[in-house]
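Just one protein chain is left out here, and the rest sit where they should.
For clarity, chains are labelled A, B and C in written order, and residue numbers in each chain start from 1.
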Amino acid sequence: MAGNSFGEAFQITTCGESHGGAVGVIIDGCPAGIPITQAEIQAALDRRKPGQSHITSPRNENDEIHILSGIFEGKTTGTPILMLAYNQDMRPEDYEHLKDVLRPSHADFTYQEKYGIRDFRGSGRASARETLARVAAGAIAQKYLAINHGIEFISYVEQVGSIKTNIDHQIVTMDMIENNIVRCPDEQTANSMISLIETVKSEGDSIGGIIKGVIRHLPAGLGEPVFDKLHADLGKAMLSINAVKGFDIGAGFESITMRGSEHNDPFIYEQHKVRTSKNDAGGVLGGISTGEDIYFRVAFKPVSTIHQPQQTLTRDNESITLEATGRHDPCVLPRAVPIVDAMAALVIIDHLLRSSVMSQRVLR
Amino acid sequence: MAGNSFGEAFQITTCGESHGGAVGVIIDGCPAGIPITQAEIQAALDRRKPGQSHITSPRNENDEIHILSGIFEGKTTGTPILMLAYNQDMRPEDYEHLKDVLRPSHADFTYQEKYGIRDFRGSGRASARETLARVAAGAIAQKYLAINHGIEFISYVEQVGSIKTNIDHQIVTMDMIENNIVRCPDEQTANSMISLIETVKSEGDSIGGIIKGVIRHLPAGLGEPVFDKLHADLGKAMLSINAVKGFDIGAGFESITMRGSEHNDPFIYEQHKVRTSKNDAGGVLGGISTGEDIYFRVAFKPVSTIHQPQQTLTRDNESITLEATGRHDPCVLPRAVPIVDAMAALVIIDHLLRSSVMSQRVLR
Amino acid sequence: MAGNSFGEAFQITTCGESHGGAVGVIIDGCPAGIPITQAEIQAALDRRKPGQSHITSPRNENDEIHILSGIFEGKTTGTPILMLAYNQDMRPEDYEHLKDVLRPSHADFTYQEKYGIRDFRGSGRASARETLARVAAGAIAQKYLAINHGIEFISYVEQVGSIKTNIDHQIVTMDMIENNIVRCPDEQTANSMISLIETVKSEGDSIGGIIKGVIRHLPAGLGEPVFDKLHADLGKAMLSINAVKGFDIGAGFESITMRGSEHNDPFIYEQHKVRTSKNDAGGVLGGISTGEDIYFRVAFKPVSTIHQPQQTLTRDNESITLEATGRHDPCVLPRAVPIVDAMAALVIIDHLLRSSVMSQRVLR
Partner (left out) sequence: MAGNSFGEAFQITTCGESHGGAVGVIIDGCPAGIPITQAEIQAALDRRKPGQSHITSPRNENDEIHILSGIFEGKTTGTPILMLAYNQDMRPEDYEHLKDVLRPSHADFTYQEKYGIRDFRGSGRASARETLARVAAGAIAQKYLAINHGIEFISYVEQVGSIKTNIDHQIVTMDMIENNIVRCPDEQTANSMISLIETVKSEGDSIGGIIKGVIRHLPAGLGEPVFDKLHADLGKAMLSINAVKGFDIGAGFESITMRGSEHNDPFIYEQHKVRTSKNDAGGVLGGISTGEDIYFRVAFKPVSTIHQPQQTLTRDNESITLEATGRHDPCVLPRAVPIVDAMAALVIIDHLLRSSVMSQRVLR
């Protein structure tokens, strides 16, 4: 009801502010018996942590993850898993001057309106730092999905500003993505993106872009119509990530101009399996997975924190000029790639467990 | 868990197949005391019913709505409201030949995979006929939001194929929308759209497009971060509508190429109210409404039913050529406009009631 | 949130007032493929319908059940099942004089306080007529549990007023229960109970009692600690039935005076199965089923409608003497037996489906 939980069968509840004691997550409904180590979870977090390259925020957080329950002798026990990263590099003095300011396109105003009180330090609960809890939970989901079902999550940066790669998502590998700091699997485009981000950073500005999400080796049958359609839950998951303003699946917004005769994916029988000869649907029909690859696009706006003077208001409704001085990312996309993977994994594991109910249901 | 409910405080559960006994909805959590008549609900349904013009499906359903509980002496009582439309113009013989066919880009295959059984008549549960239940529930939500808060829902067809109106959504009125059968508030563009749909229909084909959703006079403070952000729930609601493949809010996919300095909306103080001087955010910051208009785009693929021969499979994995003969809409957008309004209203009333908890929570 | 749904994996939502259009239920999450007929559901309803004997309410309702969705060619399809019983024997004139009266120990006052409006005819939503929806849904759950798992529900009347049977619940059969109109499997005690109810009825009064609930052949492993413990959900289910004021499981209130050394059930190994040599736990340890029989007691107060003059208030807070003239049951227990079975079945199927997730979860 209050919005800090996600999922039904595999439910996560996150907590924590940017400059409070810790950021954390409880997973309730995690399958028992998954072998998982702190190091595996840490590896996922390291992909999103700040300071990993010169194009990300220099905030110095190790984001060391602590597992406090639910894992015993190296395996999940089926009981709730609590994971925490204590906050370390806190500089509340950086934020004191923001106490009474409504930063443009930040959540200061809306949190104040909603709750009548807010932790103003580093955006408090609205900080993207919250997403580390999602990545930690996603790491366990990804482990389960990989070893139990061979499902892969291969998201990458497809576009930064106007610079776009046309690489076919079907040939992308994790190595190609991790081969450069911007996480674009096309080396040449990646270099252009990095240059653009450097320019934007030097101007004290920020820039948006697109992450392409890809899910491979998913079984057919996941998704719960008519409301919890698989792509509807993926869409919600992505739209819940900070700075995301759009989502589409398969041909998506491009299908607008297509005719049905062009868009429809013919069924074929291939290697003892029902498949489609092309995949404009993006792996989902009627809200249920077809078994083909799922691919989707996630549109990120440029982050709101910029190092340029901006006109805005104080909480007393007086005009002021804001000169931001905090640390920030000129482009969040490289660090957001593991967040997209994590949220996708959280949707898939939840639907897989929910569908396992359904498959149990069917009397054969 | 099984996906046929939407909302938490104002929760709807829909039921019914295209050719079963009825399509219906229970609303649980509807505020008590709302004055509402069958005629008001019927009026909303008439906007989505088939056969309303020559560019929609000729299926002859009155979609007469029956109220069976929860309304007493013209007012809602706070108890569950059951509304039903009995199915009438059923021609199961139209579908007998489809019993064993996997129609391309329909949900036949995925329903069969998931449930091991399906009602094949007229797409069964996957039929867009299900959305009449949403519109009936949405009509009550819209009534409450209008009389209690003055909130308006003004969705319209913005694009069909490549034909697009550039009308400013802020000047659109319901009269302008209802002025033509395609529900585009720009007369000239509407005519072009109608011509295009006539052409597509004559070719036995279908075409996609965009509905622009607009919500006006919303108070600030709605939305439940970090997962049930207002735009995340709007996105899920829209993506759960048949044939929808994409969603964005505010500048959306266009914000990709913008700089932060360009995208950020400055706060101003105007007529005793905190506002923004422009609204690229689309009325939501940090997942919470700002009080500015919410506007978003919903991308519809061309519907899958076409009157052209298509290659596909039978349930026994044999190739066949399918010649569709059922009734269909060459373009669903005109009829989908009230569905978008209804789903938007269902999201807003749910968040309004949930936020009323929060406002009660705050100790002032 | 608004309280008219029960269950998570197998979720029912009921609707309908005593004298509105219909009483109904949507089941969302029903397994696909269950063979079920209208007649089977009707048979369950006939056990709770009024007028079945001279010791029950003479209201003349057939309670004919109509299935409007979710069942196709005699089997459940996995989509929502809507079932309705239209109201027939309505005599609103019986209730007009009650419009402004707060009947003692009825829900008139509390509904009015809560909702500010109420359907006063025949208790409206607070009528026990609502429970027919539970019995209809329970019939499908019982069918599934019987054919898939051999699970049996054998509830019976154990006590009426001070008259109590000491029969061992392990030897009770459905035939023994249905052998008399009071549904007590001990013939002699049954006759005493019937005499007592006749006396109470002749005095225009009412009487309470206990239903013993019994569930057999349940597998071990059902229940979701720490809050959704199996007996906690059974308790809630029973306490949600009209007129129920108490619940205990196993030795229950009698375990108060026992020592641990007496109460503890030793584990034994018998016929290749871990069992307990006695079962004071009532089949649940740590909130999870052990595989032993579950047995519990449900305490019913005497129903509030009596045919004696009572002092009470009008809605304008004026004292009046109320002379009840409506139809009523002097003792609800005989008709409540199938309701207890139904609610127990709804809890068990829900936990079974939820546990199927868990069993899928475990990596072996």
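We adopt the following convention: a residue touches a chain if its C-beta (ideal position, glycine included) is under 8 Å from a C-beta of that chain, and two chains touch if they have at least 3 such contacts.
Quick caveat: nothing in here was measured; it's all calculated off a predicted structure.
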| item | value |
| --- | --- |
| Omitted-chain contact residue, chosen from C:33, C:50 or C:282 | C:282 |
| Residue of C:207, C:337 or C:352 in touch with the missing chain, whole complex considered | C:207 |
| Option from C:233, C:293 or C:341 whose C-beta touches the chain left out | C:233 |
| Selected residue (touches chain absent from view) among C:68, C:102, C:154 or C:349 | C:102 |
| Identified contact with the non-displayed chain, of C:18, C:165, C:189 or C:355 | C:355 |
| Residues of chain A (touch criterion as defined above) contacting the omitted chain | 1-5, 8-9, 11, 13-17, 20-24, 26, 28-30, 32-33, 66-70, 72, 75, 77-82, 84, 114-119, 124-125 |
| Where the unshown chain meets chain C, residue by residue | 1-6, 8-9, 14, 102, 104-107, 109-111, 113-117, 125-126, 130, 159, 161-162, 200, 205-210, 220-221, 223-229, 231-233, 235-237, 239-240, 245-253, 255-269, 274, 276, 280-282, 284-291, 299-306, 308, 310-313, 317-319, 354-355, 357-358, 362, 364 |
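We adopt the following convention: only the chains that are shown with their structure count from here on.
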| item | value |
| --- | --- |
| Interchain centroid distance [CA atoms averaged], chain B/chain C, Å | 39 |
| Chain A-chain B separation of Cα centroids, rounded to whole Å | 26 |
| Residues of chain A whose C-beta touches two or more other chains | 1, 8-9, 354, 357-358, 362, 364 |
